[in-house]
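All protein chains but one are shown in place.
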Amino acid sequence: MNVLAILMIGGVLAVPGVALVALRWASHRGELNLPERAALLPFDEEEPVGRATDQILNRQSAES
Amino acid sequence: MSASSQTFSALLPGDVSDDSSKRALLAEIDASCRVPVLFFVISGLLWLLAGTALALVASIKLHSPGFLASWEFLTFGRVRPAHLNTVIYGFASQTGIGVTLWLMCRLCRVPFVAPGLATVAAIFWNIGLTVGVVGILIGDSTSIEWLELPRYSTPILFFSYVLVAVWAIITFRLRREQHLYVSQWYLLAAILWFPWLYATAQIMLLIEPVRGVVQAAVNWWFAHNVLGLWFTPIGLASIYYFIPKVIGRPIHSYYLSVLGFWSLALFYNWNGLHHLIGGPMPAWMITVSIVASVMMLIPVTTVAINHHMTMWGHFGKLKHSPTLRFVVVGALCYTATSLQGIANSLRSYSEVVHFTHHTIAHAHLGLYGFFAMVMFGSLYYIIPRITQREWPSLGLISLHFWACFLGLALYVVPLSLGGILQGLAMNDASVPFLKVVEGTLPWLKLRTFAGLLLGLGHVAFVGNLVWLLARVFGPYRKPVVAILMGAETAAVVGK
Partner (left out) sequence: MKYGPLLFLGILFTLASSWVGLVLAPKQQLGGLVPNVSTNALGAVVLYPQARKGEAQQGEEHYRSLGCVYCHSQQVRPEGFGSDITRGWGKRRTVSRDYLYDKPVMLGTSRTGPDLTNIGERQSDSGWHFAHLYNPQITSKGSVMPPYPFLFQLRKIGPGGASTNALKLSGEFAVAEGWEVVPKDSARQLVEYLRSLKTSVDLPEAPLPKVQEGAAK
């Protein structure tokens, strides 16, 4: 039971502590500067934004 | 490589083929995925068929207990876990891994590294699972839900999993695109979370079992997290990739997706013990899980808003893209099942529905409505690209979609209601138990019918796939329309 208490209190202190340190470190390295560019990652010059893909169910019309 | 790129450029109509260097990277990546991804996917789908058959047997037994009753290995208490484990570890996990491999390659912009490693992993996975499922049927089930596979089979699965994780980390390290798309976060998280969950559960429940109800805590920490930290991230990663990709528009808000990811990571893994509401556990454990379950409102609404806003104004594209249809239905089911799950975790609601078929309906809304549907959608996109063959039959695609959609609706909605009625009757001590049982029969019969529809959908899908594969091995035929191009180009060709 004592071990548990120590674990809990230690955890309650350590968890936000570690999180803070990690966040500071990360923001220093510029890891948090989210470029909106990241949203464009599924696209490239082959399949740019604005081009729909997989529109295959209207193939009948194409076939005829 | 050269052979495949030749085949590939043969697929392109004249007006773009001089542009082949541009298409080269995607094509090269897709082609490099062919063997390992197909291996995982095809084994996954075969397990899906097996799992569907087992499900039907189990479902029929639940309203007609005399059905196939004289065979011990087909008794309900074995068929049911055999069903669960085939669809979870056979179908969902393997298909999920297949889709993960492809997404990782595409988003890291590297051709498949070490395909041999991944293929060996797939082989071991199937061996381990076959041994395990046969083990369940012959009576070695552990009767620990979601972990029924006997102890002698799981190390094989774990080994195979380690190979997959090693592969993923190598690919991640070799990536040519330094920035990480939100799908990659989810995938990386799933890949790191799963072995931790699985190892903990295996060690604490099967290898060196802990005593007493600590087992139940570990059991539900694991079982709930398999959904939340293994299937959900893979499913969401696919949604985050395919919706933008199909409609050709980036995700509505990248910031929302960051919030969604981290709130999921923070809260979901604390949810598990709400499965033990009313059970013989210290109250704090259950309360913590209920609180965390309610916090799930944050990631769920964030993701729902984000997906919906991305789709906004593009719903017309649902008509033409099988991928989008399945994925969007999956995304809607994710929202629905999450909200239902939050309700289920509240004490007053759980008092009624816990222990009823409502839970079964909920599980299927999540695993089938969300995960399986998203996987089907992803496969409609991936398979033509890695095999460089079109889907031979559009009719079968429609059949697959409508059978699954209807089957799902007929499964989930009535059984959820039936479960509530069952729970209310059970909580009224003046209703004799056999009357409660009788009251569930219509819902259970309807469920068998819904299961048949789902099975029909699966057969249509696998049939179409077999047909497509026959064309891969058969003589090369010039496709009518190259679906590998965007809609615009397809329209041009159509004229």
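In this document, chain identifiers A and B correspond to the written order of the chains, with residue numbering beginning at 1 in each.
The rule is short, and it goes like this: contacts are C-beta pairs under 8 Å (C-beta built on N, C-alpha and C of every residue); 3 or more make two chains touch, one makes a residue touch a chain.
Because the structure is a prediction, the values reported are computed rather than measured.
*Asks:* Given the full complex, what residues of chain B touch the hidden partner chain?
*Replies:* Those residues of chain B that touch the unshown chain are 61-63, 65-66, 69-72, 75-78, 80-81, 139-145, 172, 178-180, 185, 188-189, 192-193, 196-197, 200, 204-205, 209-218, 221, 225, 229, 262, 265-266, 269-270, 272-273, 275-276, 278-282, 285, 288-289, 347, 351, 354-357, 359-360, 426-429, 433-434, 437-438, 440-441, 444.
*Asks:* Of the residues in chain A, which ones touch the absent chain?
*Replies:* The missing chain touches chain A at positions 1, 3-4, 7-8, 11, 15, 18-19, 22, 26, 31.
Just so we're on the same page, only the chains that are shown with their structure count from here on.
*Asks:* Per the centroid of Cα atoms for each chain, what is the distance between chain A and chain B, given in Å?
*Replies:* Computed value for the inter-centroid distance: 20 Å.
*Asks:* Can you list the residues on chain B that touch chain A in the complex?
*Replies:* Result: residues 22-23, 25-26, 107, 177, 179-183, 241, 244-251, 254-255, 258, 317, 319-324, 380-381, 390-391, 394, 397-398, 480-481, 483, 485-488, 490-491, 493-494 of chain B touch chain A.
*Asks:* Help me check something: in the complex, which residues belonging to chain A touch chain B?
*Replies:* Residues 34-63 of chain A touch chain B in their complex.
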